[in-house]
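Heads up, one of the protein chains got dropped from this complex, but the rest are sitting where they should.
Chain IDs A, B and C follow the sequence of writing; residue 1 opens each chain.
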Amino acid sequence: MGELLDVVGGLLMVAGSGFLLLGALGLVRMPDLYNRIQAATKATTLGTLLTLLGVAFIRPEWALKLLLIGIFLLFTNPLSSQVLARAAHRSGLVRLPAGQVDRLAEDTGEKS
Amino acid sequence: MAEFLINLAASLTGVAFLAALWRFFRGPTPADRVLAFDVLTIVSIAGIVFGALVEGRFIYLDVALVYGLLSFLGVIVVARYLERGL
Amino acid sequence: MAYIAMATGFILILIGLFGALTNRNILRMIVAFTVADTGVNMVIVAIGYMHGRTAPILDVAVSAAEAAARIIDPVPQALVLTAIVIGVGVTALMLAYTYKLYEKKRTLDIAQFTELKW
Partner (left out) sequence: MSNLFIPMTVLLCASMIVAGLMSIWSKRSLPIVMLSSGLVSLLASVQYLLLAAPDVAMTEAAIGSGLTTFLFFFVLSRVRGGANG
């Protein structure tokens, strides 16, 4: 029984690491800042949560603190990516490529 | 079997760390570097959990807890600086 | 493993000293000083590491009876813990002086502050 739980936890950890690798690969390969934000933060959040779940399968007595870490990740991680995207949009550092329309600036009436 | 799976997962996490570090090294704008910093922190949380699992100590998970709370603060400080200057 | 960390600490000290001596901006000098501070802390922690032992915190994994044979020396870690806090105090003091100098002269170039030259 314990052996089976170890193998299931290991498979979950490999899946989580695969999602982390996919997120980092999207961070390298995507052409634009906004594409990079949407590729990197979602995939890495899912990857870290799967890794924590796998560790909770291998060591069941650690589950409470791993759950706490997961809850903190779910609180803070989308918030930081949203603040970063808003700062990049408002500061005007990141230009859209030619031929694309900035719908957010049209909606909110900003100048950027 | 489980040991091999854990080693494979750690290797994949190391490759993800290298990719995020490459983006940190040559991001065109500062916002790219801040994003790479965030991803490096999340990958480091996974690495800390691997270290706690290998060492077998429960107390190492507190460091991951502190990481999850404080990377957020750093990113928000830099983002507010980029926005209009803290 | 401890030797790799110790070598990295010495390399960080050298990098920090090089940056503090060659940059002309005061803020860049303070950043380089922070890097050197991190290097010093890493050297002290790497000196205190022993191979095959674990962290000096007693819980269910390490009981009090076998603690003397399984934990490492906690004195360098306490030393580094104090040094980190003192380091952030020194950094805050240097940044406060930087802000006062900027208010006085409206520049951060180190070549402009020539009052103590004769």
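Note that a residue touches a chain if its C-beta (ideal position, glycine included) is under 8 Å from a C-beta of that chain, and two chains touch if they have at least 3 such contacts.
Keep in mind the model is a prediction, meaning the values are calculated, not measured.
Student: Would you mind listing the shown chains in contact with the chain that isn't displayed?
Tutor: Listed by label, the shown chains it touches are B, C.
Student: Mind pulling the chain C residues that touch the left-out chain?
Tutor: 1-2, 4-5, 7-8, 11-12, 15-16, 18-19, 22-25, 27-28, 30-32, 34-35, 38, 41-42, 45-46, 48-49, 53-57, 72, 77, 80-81, 84-85, 87-88, 91-92, 95, 98-99, 102, 106-109
Student: Touching the missing chain, which residues of chain B?
Tutor: 3, 6-7, 10, 14, 17-18, 21, 24-25, 30, 33-34, 37, 40-41, 44, 47-48, 50-51, 54-55, 57, 59-60, 62-63, 66-67, 70-71, 73-74, 77-78, 81-82, 85-86
Keep this in mind: only the chains that are shown with their structure count from here on.
Student: Quick one: report the Å distance separating chain B from chain C, using the average Cα coordinate of each chain.
Tutor: It comes to 21 Å between the two C-alpha centres.
Student: State, to the nearest whole Å, the distance from the C-alpha centre of chain A to the C-alpha centre of chain B.
Tutor: 11
Student: Which chain B residues touch at least two other chains?
Tutor: 58
Student: Tell me, which residues of chain C touch at least two other chains?
Tutor: In chain C, nothing touches at least two other chains.
Student: Under the definition above, what is the set of chain A residues touching chain B in their complex?
Tutor: Going by the criterion above, the answer is residues 3, 6-7, 9-11, 13-14, 16-18, 20-21, 23-25, 27-28, 33, 36-37, 40-41, 44-45, 47-48, 51-52, 54-55, 58-59, 61-62, 65-66, 68-69, 72-73, 76-77, 79-81, 83-84, 86-88, 90-91, 93-94.
Student: Once bound in the complex, which stretches of chain C touch chain B?
Tutor: Touch list, chain C to chain B: 54-55, 57, 59-61.
Student: Which of the residues in chain B come into contact with chain A in the complex?
Tutor: Counting only chain B, the residues touching chain A are 1-2, 4-6, 8-10, 12-13, 15-17, 19-20, 22-23, 29-32, 34-36, 38-39, 42-43, 45-46, 49, 52-53, 58, 61-62, 64-65, 68-69, 71-72, 75-76, 79-80, 82-84.
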